[in-house]
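Omission of a single protein chain aside, the complex is shown with its protein chains in their original locations.
Let's look at subunit A:
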Amino acid sequence: MTNQEVAQELVRQFGDYVTDLDEPFGLLTLTTTREQIIPLLQYLKDHKTYKVSFLTDLTGVHYPDNAGQEFCVVYHVHSLVNNFRIRIKVFVSEADIHVPSATVLYASANWMERETFDFYGILFDGHPNLTRILNMEEMDYHPMRKQYPLEDGTREDKIDALFGR
């Protein structure tokens, strides 16, 4: 089971819905659409030989300059039988920030999706309880978005022009 084989198989099954195939540091990485993400995860999980049935990690990334695709949800799935990992990305826009929930397939997605919602405000449709998990309920923004800098931008004593930061 190599990256090449799996990539070909997925392209054969999902056609144009699987794009940007790459293997940084040996890990098969691909991008799909939010309509296809659950079928894709389901396909990998039910596949007779691949058996990619362990959701290792689910998280979000914010690319504010990537117009129309500002937010990315990253799934790391793992086939424990074949010891094979795949990274799947789904990009969504800020205006329509909805992704179907993976809780239908993996119970472990529950808190990881809540965390991603908490940090980025990505709405997971079909999630049983999409509320904040690490931050307090009263918070009215999503702190991991890039528009919230870590330090106060108005402070002049912190500007370090000498080192180009």
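Miscellaneous remarks
In the analysis below, contacts are C-beta pairs under 8 Å (C-beta built on N, C-alpha and C of every residue); 3 or more make two chains touch, one makes a residue touch a chain; residues count from 1.
Please note the rule applied: contacts and distances are computed from a predicted model.
When the unshown chain is looked up in UniProt, the name that turns up among "Malonyl-S-ACP:biotin-protein carboxyltransferase MADC", "Peptide/nickel transport system ATP-binding protein", "NADH-quinone oxidoreductase subunit D" or "ATP synthase subunit a" is "NADH-quinone oxidoreductase subunit D". Among A:Asp16, A:Asp96, A:Glu138 or A:Glu151, the one in contact with the hidden chain is A:Glu151.
Among A:Val92, A:Met112 or A:Leu130, only A:Met112 touches the chain that is left out of the view.
The chain not displayed touches subunit A at residues 24-25, 27, 29, 53-57, 59, 61-62, 74, 76, 80, 83, 85, 87, 106-108, 110-112, 115, 119, 132-136, 143-144, 150-151, 163, 165.
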